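One structure is given below, encoded as structure tokens.
Yeah, one chain of the complex is gone here, protein chain that is, but the others are all in their spots.
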Amino acid sequence: MVVKTQSKGLTRVQEIYQDRPHRARELKAGGKKVMGYMCIYPVLEMLTALDMVPYGILGDIKEPITKADSCLPNMVCPFVRSCLDLGLKGKYDFLDGVALAHTCDVIEKTAHIWHIYLDPSYFHFIDVPHTTHKAAQKQFKELLKDFQKSLESFTGKQLTPPVLKKAIQAHNQQRALVRELYDLRKPDPPLISGTETLKVMVALMSLPVNEGINLLKETIAEVKQRKNGPQKKSARLLVWGSIIDNISLFEMIESLDANIVIDDTCVGSRAYFPDVELTEDPLDGLAHRYLVELKCPRTFREAEIGATKKDYLTDLESRFGYLGEYAKDWKANGVILQALRYCDTHGYEVPGIKDYLNHIGLPNIYIEHDYSEAALAPLKTRVQAFLEVIRG
Amino acid sequence: MAPFRSLVEERYQKSIEAAKAGEPTAWCVANYSMGDPILMAMGVQTVYPEQYGAVCAAMGTAQEYLKRSADEGFLDFQCGYARNSLGYAAKMTELGQIPAEAPMGGMAKPKLLLGTGATCDGKFKWFQAMARYLDAPLWVLEVPHPAVGESLKEGVAEHNIRFMVEELREFVSFLERLLNKKMDWDRLSQIINDVIELNRVWRQVIELRKARPGPMHMRDFLVCMNASLFLFGDLKAWTEAYRKVYAEVKYRVDNKICGINTEEKYRLIFAQIPPFHSLKFFDDLAERGWNFVIEGSNYHPPIPADYSQFSDPLERIARFSYQFFTGFHEDAFHDKEYMGYFAYPNLGYARDYQCDGALFHALLTCRPATNQLILVQDRLMKKLKVPTLVVQGDLVDLKLFDPESALRQASAFEETMTHYRKVRKEAGLAW
Partner (left out) sequence: MTKVVVIDRGGNVISRVIGPTGAEHRHLANKVMEEALQKAALSFNDIFYVVATGYGRINVPFADRQVTELTCHTRGIVSFFPNVRLAIDIGGQDAKGLKIKDGKLIDFVMNDRCAAGTGRFLEVVAATLGLKVEELGSLSLKSTHKVPISSTCTVFAQQEVIARISEGIPVEDIVAGIHDAIASRVVRMARRLKIEPDVVFTGGVAKNIGVAKALEENLGYPVFVPVEPLLTGALGAALLGKEFALKEIEKGEILPKKDRRLEKVTFFDEGDKPK
């Protein structure tokens, strides 16, 4: 692949962040197929293996929603509404098709709306099961076979296990580099801010996997060397919650006395930390990673499947223990729980996560926002007061 | 229709009695017949917090439970049924007994919870959140929701059914461990046959409602549907009761007796969850000659099919439930209507029941019942020239329901419905 000499590292990240479709359009002009996907459940390795460019469908917080009103009510996730709105406005016209999944009720319905009103040349919907039961894992593998068949018939190519394994390795390499990037946030002050990291993650969702790998390598090298990284601040925060696809919230938080050192969101660690195990049949590893390892509240989890006794605290620890680990490893002294208004899957989790964090003695606050920059001002007082509470 | 009226109250009494006698009880979500027959075969008494939400709303205790759930940190945009039962469970646990004001004797502390991934994320997230107050284990039943096109591809239906059957088998073995007793498979097989037969008869009643004038208004439908949605007692007796309803409605059809007390001026479809706390609203509209002849598909049995060739009772019930979600997919695919359950069937209903208009209840706290309404509104107009009136409301929060605005718009909407009769004629549509 020819990549013309150009800016590198964080400068390149900034360019991509500001004009996401630019590179995808270039690749398309060069004959590549660009495949849109929403959220973290469509299996990107299959797209990569068939030489397609996976392109994450995101919203635009600065663009008022006008067209989506005619097919999706306003009491649903404003992020999803924004994505659909952009689609209806033709801003995703460079996509050759979309691969969508049953993440939550709203994305499920939006997938079908997208199909009806945008009638893409390729459409596939993966009906992801809601549990990690053994039967669900088997079913998910069957669904991946269905997905594979449909991609093969669209591209006219066979997807052989060796090719798929190569794609898995590439994606795993990218994931390892993401973890390496996140490790640079463990020192105090962190070498890279939460805002910058988020831009990197948005860029990764806009590029083919190999270009993403190069970008990560450049960024890591640059960040390690630079002298003008983030300042030391009193609070080191973990941010949990529903999707954050733009920097406005993180910028607001980091304009205060806080560095965001680790996140559990889906344009972040949630989508990129878990690897795919290279199993003999690559679909086994993929099915396990995407259904069992990805930790989005859309999937039902419990301490022990089918246990006849239930203990609340044990259950909380099994579901949210990884947050405690993150806080320990990244030395976070506070947690911001955030959700988009109308996000049911994250919303139901809030009292339970608070119970868990209070149990382990980690200060936390829940904030809700509606995917608009205007709504961030009152949130700023809450966040600042929370930081004052942490500082004591 | 009389025997159906006491059904809801009796269910709660039975459950309380069972709990007192130390017999197993369960709190369940409406589960599209996947879990209920199995629980029934295992002798578990069930109650339904969703339905109890509607009961509390109608009896006026929902507000207190909603407040309590807010105090507990649950969010105001979440499902009213969920918040009602979370508030109720919080209070019950705090008191160590059923709150005195609880309508219909309340819901006793359950031995298990049954959630599902079917149709609504809340149906397992909400029940999971209940673990803050109840130490009962939760089983989540899987139900596939394939997309219209995907479901018709080779092999897909087979692996989906296989998945459902395996899930049901796991559920049975979970119950056997929990209750320390073995499944009586013959009994289960009989129950499942009864469930299928009961729904077949009930579906025939619904078919009769195509007649002009519409012989059965939605108010009567809502009274009768509970025996099909939530299994209860002697299934053969309830099937018999549905047969009697069939005879009653058939008599009305044959004698052209209208389901409302006035002349049927407009035939309407309602979607999706009615304001159970304010059903009088529909009586006010009935006085104007609005006959609600059909409702959204969520309360209706699936399109009938023959399941007798499948010897495994779990496969029979899995196929029955799968039929609910996919039975209309070939037609939907043909019509390029890719939104399946809760959306496409309403287009077929509006056509087959010759509706003049649609009334949609946009629920501020229920996304699964509201997500697709704008789409359906658009398709009804584009394809069938049927106009829609939208009324804002909520599952349990009376304050959010705005019947006055709908009633204010009623006469204007009548003119609209009259206008579209002409438009449909010009477009060559049958009614």
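Going in written order, the chains are labelled A and B, and every chain counts its residues from 1.
Throughout what follows, a contact is a pair of C-beta atoms (placed from the backbone, for glycine too) under 8 Å apart; a residue touches a chain by one contact, two chains touch by 3 or more.
These numbers were taken from a predicted model, which means no experiment stands behind them.
K.L.:
Pick from A:Gln18, A:Gln158, A:Asn228 or A:Thr381: which residue touches the chain that isn't shown?
P.N.:
Counting the whole complex, the residue in contact with the absent chain is A:Thr381.
K.L.:
Which chain A residues would touch the chain omitted from the figure, given the whole complex?
P.N.:
Counting over the whole complex, chain A touches the hidden chain at residues 378, 381-382, 384-385, 388-389, 392.
K.L.:
So which bits of chain B touch the chain we can't see?
P.N.:
Given the touch definition above, chain B has residues 67, 70-71, 73, 399 touching the missing chain.
Here is the rule we use: only the chains that are shown with their structure count from here on.
K.L.:
Indicate the whole-number Å distance between the mean C-alpha point of chain A and the mean C-alpha point of chain B.
P.N.:
So the centre of chain A lies 34 Å away from the centre of chain B.
K.L.:
Considering the complex alone, what residue numbers of chain B touch chain A?
P.N.:
72-75, 77-79, 82, 115, 117, 119-122, 124-126, 128-129, 131-132, 135-140, 142, 144-150, 153, 155-156, 159-160, 162-163, 166-167, 170, 173-174, 177-178, 336-340, 343, 362, 364-365, 367-368, 370-375, 378
K.L.:
Would you pull the chain A residues touching chain B in the complex into a rising list?
P.N.:
69-73, 75-76, 102, 104-106, 108-109, 111-113, 115-116, 123-125, 127, 129-131, 133-136, 138-139, 142, 146, 149-150, 297-298, 300, 302, 306-312, 315, 341-342, 344-345, 347-352, 354-355, 366, 368
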